[in-house]
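Written below as structure tokens is the structure these notes are about.
Every protein chain of the complex appears in place save one, which is left out.
Think of it as A and B in the order they're written, each chain with its own count starting at 1.
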Amino acid sequence: MLVIDCPYCGPRPELEFSYGGQAHIARPANPATVETSDWAAFLYLRSNTRGLHAERWRHVRGCARFFNALRDTTTDKFIATYRTGEPAPAIDSRGDR
Amino acid sequence: MQKFSAWSLLKQSFGGHQGWQPQWRRASPKPAYDAIIIGGGGHGLGTAYYLAAEHGIANVAVLEKGWIGGGNTGRNTTIIRSNYLFDESARLYDHALKLWEHLSQVLNYNVMYSPRGVMMLAHTVHDVQVIKRHVHANRGNGVDNEWLSPEDAKAFCPPLNIESNIRYPVMGAALQRRGGTARHDAVAWGYARAADALGVDIIENCEVTGFKRDANGAIEGVETSRGPIASRRVGVVAAGHTSVVLGYAGIKLPLESFPLQALVSEPIKPVVPCVVMSNSVHAYISQSDKGELVIGAGTDAYTSYTQRGALHVNSHTLEAICELFPAFRRMRMLRNWGGIVDVTPDRSPIIAKTTIPGLYVNCGWGTGGFKATPGSANVFAWTIARDEPHPINAPFTIERFRDGFLIDEAAAAAVAH
Partner (left out) sequence: MNSWRTDGGGRIDRTRALSFSFDGRRFTGFEGDTLASALLANGVHLLGRSFKYHRPRGILGAGSEEPNALVRVVRDHSRATPNLRATQVELYDGLVAESQNRWPSLGFDLSAVNDILSPLFPAGFYYKTFMWPRRAWHAFYEPRIRAAAGLGRAPEGPDPDRYAQRFAHCDVLIVGAGAAGLAAALAAAASGARVILCDEQPEFGGSLLAEPSARIEGMPAADWVAAQRSALAARPNVTLLARTTAFGYFPHNLIGLSERLTDHAAAPSAGSLRERLWQVRAREVVLATGAIERPLVFPGNDRPGVMLASAGRTYLNRYGVRVGSRIVVVAGSDAAYAAALDLKAAGAEIVALADVRSAAGEAATAAAREASLPVSLRATVLGTSGRLRVSSVRLGTVTSGGAVEESSSVACDAVLMSGGYTPTVHLFSQSRGTLSWNAERNVFVPGKPAERTHAAGACRGIDALAAALADGAAVGSVAAAAAGFQGSTPAFEASAVEFGSAGAPGALAQPGPTPPAKAFVDFQNDVTTKDLALAAREGFRSIEHIKRYTTTGMATDQGKTSGMNALGVVADGFERSIPEVGLTTFRMPFTPVTFGVFAGYARCDLFDPVRTTPTHDWARGHGAVFEDVGLWKRARYFPKTGEDMHAAVARECRAVRTGCGLFDASTLGKIEVVGPDAVTFMNRLYVNNWSTLAVGKSRYGILLRDDGFVYDDGVVARLAEDRFHVTTTTGGAARVLGMMEDYLQTEWPDLKVWLTSTTEQWAVIAVQGPRAREVISPLVSDIDLSPGAMPHMSVGWGKICGAPLLLFRVSFTGELGFELNVPADYGRAVWEAVYSAGRSRDITPYGTEAMHVLRAEKGYIIVGQETDGTATPDDVGLSWAIGKAKPDFVGKRSLERPAMKAPGRKQLVGLLTEDPTVVLDEGAQLVESARQKVPMRMIGHVTSSYASAALGRSIALAMLAGGRARIGETLYVPMPGGDIAVKVTAPVFYDPEGVRLNG
């Protein structure tokens, strides 16, 4: 069980959170004009990164807010968490800020 | 290939078993092959075997970054069944099941296919509807599956709790009698040995680090930790690492890699005669020939490449087992482990050509790849050999996600694989 640092509430156990998949995938503003393949990419394509992964979490049993996190998927260590709408923090190759 | 049999075992016993030869050669990479398979799990080794055995393409290398069978092949709970809902899936998995039935004899390696029956429990009215739909569809597809009352389910699996005082009492079950288990390591080793005998090079500790493309963009080889290797045909069968490998070719697939845990108990005398799966209570169990209870459930919540999972996920699985088998509460966990499973949006695999000529992919088996091993390998070999899919894997394209022709077993069934 991971410890996740909710940007609104502070560190809490993973049991309070739900995972929300890859972060920074914006829904197209005007889906009607999006090509079928691009729409499929929006729906289904994920980076599935081995290494530093920007992802969404929701503090569903806490403040209920979504936020983003950078996690190393090879160690499950969190490098940073940040609020929805903020850009991912710039990180050196292996997670040193 | 040195023949395995009771007779050869007896003969060797007189010589102190000094006469056994290596089951496969320790091959070093040659400069070029007719085909390269990336990934030395059951699916990859099987692909190489069928390329050599059925398509006359024996100049093949299997490249494995670690040791063969060390990924999900050696980490799964060995359940075999083919009672899938949709026609496409039923055809694919039943193709595999039919190959399982003869695999020990074909490979001359006892893979211990044990058709002890796979029972899927229903705990709610909704479960009953969903599972009966499977039973009917399976029957129409020639896949054996039958509906059992709770009493019949208990008769088939005596330690099962069908009392009404549990949180989700058993309302019935579907039983596929041809379903069962097999010995996972033997599948990898058996395919390796048989493929090796046909001339396939099995190259361990050889990690692919890139692809070489010709002027037209077609594949002409791979870069590896042991140097470049040329081939015009490359099949990627890298399970949880598929995204990483295909990333070297610039291909993105709709895959996410999740941890999947499993565990065994200490060995006990036979008590669970079949495989029992419960999707609403969330666990499955069988007993290995060695006597260990083999237990698993769904994936952990978040993507990860760590090959381990969370304690609470593991606990939840054992909650379910203790609820369904209250006498096992005193049993003890001997070992827990994790694998990395690659999951597609519709929980069905991709077995297809890619947009790059000469590059083929077989992935997305999620939590259910072991049971498909022979069938998957068989049709993937066909796809590579003929540069076109076998009719059975033709629906399992990459393009289905673009166009919406999903084969959504999970959504349709609310059934974990």
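Here are a few things to note about the model shown:
Following the convention adopted for this analysis, contacts are C-beta pairs under 8 Å (C-beta built on N, C-alpha and C of every residue); 3 or more make two chains touch, one makes a residue touch a chain.
Bear in mind the structure is a predicted one, so any value in this text is a computation, not a measurement.
From the options B:P29, B:G44, B:G180 or B:P349, the residue with contact to the chain not on display is B:G180. Across the interface with the omitted chain, subunit B contributes residues 4-6, 8-10, 13-14, 16-18, 20-26, 66-70, 74, 87, 91, 101-102, 104-105, 108-110, 112-116, 123-126, 128-137, 139-142, 159, 161, 165-168, 180, 183, 185-186, 189-190, 204, 265-271, 281, 287, 289-291, 306, 308, 310-311, 314-315, 318-319, 321-323, 326-337, 345, 400, 402-406, 408, 410-414. Considering the complete assembly, subunit A touches the hidden chain via residues 1-3, 13, 18, 20, 26-28, 30-32, 34, 36, 39-40, 42-43, 56, 58, 60, 64-66, 75-77, 84-85.
Keep this in mind: only the chains that are shown with their structure count from here on.
Put simply, the C-alpha centre of subunit A and that of subunit B have 30 angstrom between them.
Of all residues in subunit A, those touching subunit B in their complex are 1-2, 14-15, 18-19, 21, 36-37, 40-41, 43-50, 53, 55, 71, 73-76. Within the complex formed with subunit A, the subunit B residues making contact are 241, 243-244, 252-257, 301-306, 310-312, 342, 345, 401-403.
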